[in-house]
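The complex appears here minus one protein chain, its other protein chains still in place.
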Amino acid sequence: MADTRFRGVFPPTVTPLTEDRELDVASFERSLNRMIDAGVHGLFVLGSTSEVVFSTDQRRREILETVVRVVDGRVPVLAGVIDMQTERMIEHAKVAQSIGVDGIVATAPFYAIAGTAEIEANFRYIHDAVDLPLFAYDIPVCVHKKLPGDLLLKLGMEGVLTGVKDSSGDDVGFRFLLEMNHKEGNPLNILTGHEVVVDGAYLGGADGAVPGLANVYPDPYVQQWDAAQAGDWGKVASIQNYLADLMRITVVPKGVVGFGAGVGAFKTAMKELGIISTNQMPRPVARLEGDNIKAIRQVLAESNLLS
Amino acid sequence: MADTRFRGVFPPTVTPLTEDRELDVASFERSLNRMIDAGVHGLFVLGSTSEVVFSTDQRRREILETVVRVVDGRVPVLAGVIDMQTERMIEHAKVAQSIGVDGIVATAPFYAIAGTAEIEANFRYIHDAVDLPLFAYDIPVCVHKKLPGDLLLKLGMEGVLTGVKDSSGDDVGFRFLLEMNHKEGNPLNILTGHEVVVDGAYLGGADGAVPGLANVYPDPYVQQWDAAQAGDWGKVASIQNYLADLMRITVVPKGVVGFGAGVGAFKTAMKELGIISTNQMPRPVARLEGDNIKAIRQVLAESNLLS
Amino acid sequence: MADTRFRGVFPPTVTPLTEDRELDVASFERSLNRMIDAGVHGLFVLGSTSEVVFSTDQRRREILETVVRVVDGRVPVLAGVIDMQTERMIEHAKVAQSIGVDGIVATAPFYAIAGTAEIEANFRYIHDAVDLPLFAYDIPVCVHKKLPGDLLLKLGMEGVLTGVKDSSGDDVGFRFLLEMNHKEGNPLNILTGHEVVVDGAYLGGADGAVPGLANVYPDPYVQQWDAAQAGDWGKVASIQNYLADLMRITVVPKGVVGFGAGVGAFKTAMKELGIISTNQMPRPVARLEGDNIKAIRQVLAESNLLS
Partner (left out) sequence: MADTRFRGVFPPTVTPLTEDRELDVASFERSLNRMIDAGVHGLFVLGSTSEVVFSTDQRRREILETVVRVVDGRVPVLAGVIDMQTERMIEHAKVAQSIGVDGIVATAPFYAIAGTAEIEANFRYIHDAVDLPLFAYDIPVCVHKKLPGDLLLKLGMEGVLTGVKDSSGDDVGFRFLLEMNHKEGNPLNILTGHEVVVDGAYLGGADGAVPGLANVYPDPYVQQWDAAQAGDWGKVASIQNYLADLMRITVVPKGVVGFGAGVGAFKTAMKELGIISTNQMPRPVARLEGDNIKAIRQVLAESNLLS
């Protein structure tokens, strides 16, 4: 049975920086508390949105310790152990365990080309190395490998995996996975990472969502979850429409791609909304500026978050 | 406003062949009438599922004429004009118009590498060449180009495009398109081509579905559409679960990929269900055999379509 | 043993158009004769460069007939039979045979997703359908499938394939193929389609080249072939350096991609050099204009082809 601790809205936390790229602890506390106060059911730290791959080991530790301290047991914390291959992922997993998180999240190995055998072995090695629930993070846009659904299910049934965080962009595969998992008694907690299709994911039976956009505005995601639990699908969808509009903050920036546009937009919106102090980005990424900030403010205004 | 003729379930028709790869007209009539009798709202002929790219011009004409004759105005017929570049697409469009279809469907140009300018010009040239509603077919897995959502919307607002048949596999982009289209007063009819996520598409506001699986079993898709219209989302989703299970006929074949597995499975299931006479495939594709047929029969049995 | 008719420089012919996109026969004759007079060893017609995929069946026939008439047996003519799947390729092959070409060239099937089995069957079906030497055209950038080297060699040893035209962009795979072919007694004629690395291909043992750039300036490619035959590798490489510089006509255009930039640049250079009358392009592609023409003239001047 799916672990009930890991159901609902688990925002992947944005990491606020100071102008000189130190961790902005005050902004971070503000943002974390704002999400928890809004009723999110957990947090996912050191995922792609948390700029984990831009962080030194020291910075990763600093982020994790801050989150665990601020959260203080109010909600469960999942920690990413993102790195290129097994040994480093295990190092990160052990640090996360020592700091006191509730679960860890790992991708397929990357950089060196791997097959399914290596992907499976990687999850098994990590599972064996620590005493924490392990989520598989399916994010082919970053690791350039789609996790096979039947492998995920097998590892779930064996207890190697507790759940899946799906950012695969493969809604068909996602639906097959939901259905296979359901037939087997829900060994896996299945969370969607796609902010704008959470309604369909819930309708299909997903156990929760990991929406980066919740850093900007957490309340609708919580309301959407509650509506889904109550079977009020019209409300689930209309909230989704609102959130799809708001998500356009990541689409309007010009001349910027990928992380700089996506997380850059989250940070810019959060700064404009007074949640964090700067929209500074980690090297080598430039922060959004000028017309891109204006375009994001425009979307925030259209979503009634700015006047 | 979205054209009301093109709403609901529009199965992409499978093309039955005889053993020696002639068009099996009797089987075709049986399959078409079965879908119309089940209540489908239209048909999409000469799409990927119809083996359009395997067909000579003569065969395309034969297929279209058969469909128009058999349908006899009972439901609207959309005809694919799939080919590599503009001039050939226009030739196909003129033939389709002369035979009497209700609309045509074109992809981005392919083989020769194109940019957005060529994609836009292609749709404009086709629109200018015939007097029929034009749908854009977004199928990057075949043409290796994703149609940009803002281009689709612009062409919809200008009246160049009447609708979009989305097989993009990009649920996030699909949801953005639905939302943008809605904000502009629904200039586009937006149909999803992904059989197993129709529930989420309807919840997000899609105007219909183009499910290949409806050749195997059309009734649930019609019931699902009716449930969506009635706002009975629990029923929409539970029908989808059933259909996701049934869609596993395309997943269980071993040693086969792509068209041979997908349409091969549709044909095999249709043959086993007595709808068509053979599961013969067009050259150079081999038909499914042996254990693959057994595996498909097993799925059909689990779905209560075979005993 | 490799067929000696198909060795040396086989330019893929550019198709000159009039302003209103008719075949410009006078320009075409001029260009063909210029290449033959320069000493090219054959011609490849209706390849990607010939805008084959933009052409109706009628236009394909017109192009082929013109070439066969103008060439009049002076050099061998290879004809592309490019289309999506087997039946259409066979139709084209039969037309080409009836017009009187010396060999045909086919790609892997495309649009519908295929595996190695379908690729192999496709070549076998075409080989069986006509009585002409068959070349495999390896061009994954257009058909999105790399032809496996061991399949090519097997089909060569069985006499299904006479040769390979390699535009794979995979120099490592190309070198393995050359070496495997050599070990088996050269059943395949192996031609490179990459204009700027012909020197390395010859050094590795390739039987010839299919350089689109030879439409702009054929003489250096003929001289390079002669130098390679004489073992004068310094000359082979220095000619290549000159040709790599000249090939920058395809790199300097701004705001254009793919076919519009590549063949667009060939046509523009040919027009500026007085070989053809317009740089008109087939629909939906726009011709190069303005600064892009200036940039191409600049490259031509630096290569001492314009003053």
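A few points about this structure:
For clarity, chains are labelled A, B and C in written order, and residue numbers in each chain start from 1.
Keep in mind that, in the parts below, a contact is a pair of C-beta atoms (placed from the backbone, for glycine too) under 8 Å apart; a residue touches a chain by one contact, two chains touch by 3 or more.
Quick caveat: nothing in here was measured; it's all calculated off a predicted structure.
The undisplayed chain touches these shown chains across the complete complex, A, C. Touching the chain that is not shown, out of A:T15, A:S31, A:S48 or A:T192: A:S48 (per the contact rule at the top). From the options C:H182, C:K254 or C:K294, the residue with contact to the chain not on display is C:H182.
Within the complete assembly, residues 48, 51, 53-57, 59, 82-88, 91, 109-115, 117-119, 121-122, 125, 141-144, 256-260, 282-286 of chain A touch the chain that is not shown.
Where chain C meets the omitted chain, the residues involved are 169-172, 175-176, 179, 182, 194, 196-197, 199-201, 203-205, 231, 233-234, 236-237, 240-241, 244-245, 247-248, 251.
The definition used in the following text is that only the chains that are shown with their structure count from here on.
Number of steps on the shortest path from chain A to chain C, with steps defined by chain touch: 2.
Nearest to the common centre of all protein CA atoms is the CA centroid of chain B.
Just count the C-beta contacts per chain pair and the biggest one is B-C. Taking shared numbers over all numbers used, the chain A to chain B interface scores over half, which places it in the same class. Taking each chain's centre as the mean of its C-alpha atoms, chain A lies 49 Å from chain C.
Contact of a single residue of chain C with at least two other chains is seen at no position.
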